[in-house]
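A single protein chain has been removed from this complex, and every other one stays in its place.
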């Protein structure tokens, strides 16, 4: 087993990077800012956001598809990343607006007055006029960029340390991650938590200091940034799962106990992957919300994280590109169907309006995928590439199930 | 003040047939001038005389006290809105344009106590009770006198009520401190809202600043800078009492500076430099020196004033004996109140726990037997609630529809559960995480389906009349009847479940399959059938829980979502595969939610957040729940 370059071991990396480059170039050339204008700015934003969702799905796949932890709280990290960057976006922009407004006063404002006015502007909506402690660094872009990865990373580290140490596994762990997300969402929903309660942070699409740049151009820039982040993280993830590290985490997924008896500190591996995935997800969130323009605690509700799991499952977990395909395909289809642009389906006696029926169709198709195509869309690629599951398997290996259930002796 | 009492009397009296009353006519004719210009000291006999003439006299008195009595052409008329009637004859008077009589409060007090005395002495028990209730709502010193001089009450219930009201009025209005203290001590330990309301004004305090100890009933002396009397409060008090000049707020300073901008400078300081607070101070001092602005209190002045002044909290009530007794009684009441609030909290927690138990029991059964989390469980609860709603639209009688809805909901969700098992879960055996996701797919499909069928607005599921209202022990302890019913339902299901598990063949087989499916299969038990039955049973109970929850919550397509996470928590905290574990989990979560909520009742979101955090930490120490599965099987 000689060491080959990453690209040769994982030809999919090259394909994904090439497709991503072509896609980005194509959208740029068709955009209103840099090209023919065939693709409207709103669509560019949707595409950019979709790339961020694909990045989140990639991280989810690391945690679920490779490590075997079905985290139902992944979108908490996504939203936290968004909140962290949103703090700077909102503060810096409000500061600029307030400073401009106060410049007209007969007496120039003191620094203290400026701060108070900004705080009043931001928090007046929740009946407060003081800047909470959590906003101590909101004036600094550098600090908030560090916090984008630091806060979700530390949360994941703390939660993971607690959960893995006590060997909470399987369904229990999933429920626990869901509870964590719900707790965080409920906390953010409070007006006095310091994040504007259910109003959330808004106006994030306006980048302070770039007032002269039109949204059409900004949207393309964000598309580039999202594509670049996705490409970088894809390479990182591919490197992570290709070597011995990948071997060990897949082994943990399949039979955690056995890995322990090989002497590997299983909890340490879980913590590393869980924390890293949380940070990747946070980066995705930090790129997503400036494109969405608004973030509020509803984004953290457990349902969002379950949808992420659904995308990864439909795309095919345990394959990095599978997760991305799932996220891109399902989220684009969802926004198409629920956006009211899909044509109604006339049936005898009843007309199916997709706005009403898409959720039903999605739910049922998800059941069907779980039942009949557990490898998801990526399974089709596997079949094309001739990668077949081991012949002697009675049944496919479920990541949560592990090798133990698949004993020949039992079959 | 006594408007309600008067309004009540008015309606009672005006309802009587109008008839001439010669006695009244005579009294009125003799005393018209005194009625017009009454004096508090002399009006007593006249009022008694009028009251003695009968209902018409009482009607006149209440109109008089209520300032509804007027004088028109030598006749007394009672004005009611636009119309007017002759006070003596009861005949309507047209175009009267009376001059309204405005007796002073002293006179009104005399009239009212006479009226009350009349009502209290009324032979009709209902009217005596109504009079007492009215006095209890807003009593006056006049009522106290009337109550004391009234004839003894024969009815024991009313007598007790009257005694209580008399004591409360004594506390508030008696002029003799000894009597007030005695009344307070008699009632000490009572937790009634009325008693606490009577004590509160006695213990009301205000703060004052003075150089010397004032001649007043002093509650305590305050020390500036202590926790409950910060320095700012002391300064504010000094300012309010005019002992020091108001301190200059930044806003006032800015406004003063802005008003004195001259040639780009304020007090010699360039405007551009005024973004610096120190420059502002310099500019203001310059203006002060020039006399352009009023001087502001300096720090040293404030300091000196603080040092030279003492701060006191004084009672509005002058008599120290009364305040001492009131404080002692309040302390006693507070302690008992805390205990009763504890009991009330316990009842609330019990009720919440029973709801969680009902919602989680089905989940626990399926999780215990098949190690499968059914994410659609919440939607089964919702289905049950909608079944109840649909039943109610078909059967008008609430009680009957509820009796029909409960088994119907069970049947509907049992069928749904069996279908879900046969179509999905059976094919995903031993893949718990995939089952979780597949059932989630079912869950979102069912939720949207409910939205498509029933719309997004909440549907009412009304409880029968006998379930409305609450069981009230006293002012503190009460529990709504629906919650009691749900508690009973939960206990019933606990019993039913225990019966099925311990006493029936099905229970035996379920236990066998739970402990060792392979072995059970070799004994001729069909694990597939058992799993299907338990799944149906668990889902059926969810349906019944749905009807119960629908009775007090809004029935929407998201109903299940609100309970599903708590249900998971209940199962996880309790420990799987054990009904007692679920009970313990529900109990713990119910009690804890309510206790956390009681610390800050306005913020239920924070309570829920802390609740979940607690559970996450709890799992650290008991990863397998309160009542874990034991033995070697649990280790595998």
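Labels A and B are assigned to the chains in the order they are written; within every chain, residues are numbered from 1.
Convention: a contact is a pair of C-beta atoms (placed from the backbone, for glycine too) under 8 Å apart; a residue touches a chain by one contact, two chains touch by 3 or more.
Just so it is clear, contacts and distances are computed from a predicted model.
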Record-based protein name (UniProt) of the chain missing from this complex, from "AzlD domain-containing protein", "Ethanolamine ammonia-lyase subunit EutB", "Class III extradiol dioxygenase family protein" or "Urea transport system ATP-binding protein": "Urea transport system ATP-binding protein"
Touching the absent chain when the full complex is considered, from A:37, A:124 or A:268: A:268
Omitted-chain contact residue, chosen from A:116, A:192, A:255 or A:382: A:255
Selected from A:42, A:105, A:247 or A:335 as touching the chain missing from the view: A:247
Missing-partner contacts on subunit A, residue numbers: 1-3, 240, 243-245, 247-248, 250-251, 254-255, 257-258, 260-266, 268-269, 271-272, 389-393, 397, 403-404, 406-409
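Note that only the chains that are shown with their structure count from here on.
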Mean-CA-position distance for subunit B and subunit A (Å): 43
Of all residues in subunit A, those that touch subunit B in their complex: 70, 105-113, 159, 162-163, 165-168, 170-172, 174-176, 178-180, 182-184, 186-187, 189-190, 192, 302-303, 306, 309-310, 313, 356-367, 370-371, 374, 398-401, 405
Complex contact set, residues of subunit B against subunit A: 250, 254, 257-258, 261, 266, 271-272, 274-277, 280, 367, 371, 373, 375, 424, 427-428, 430-434, 436-438, 440-449, 451-452, 561, 565, 568-569, 572, 603, 605-606, 608-609, 612-613, 615-617, 619-621, 623
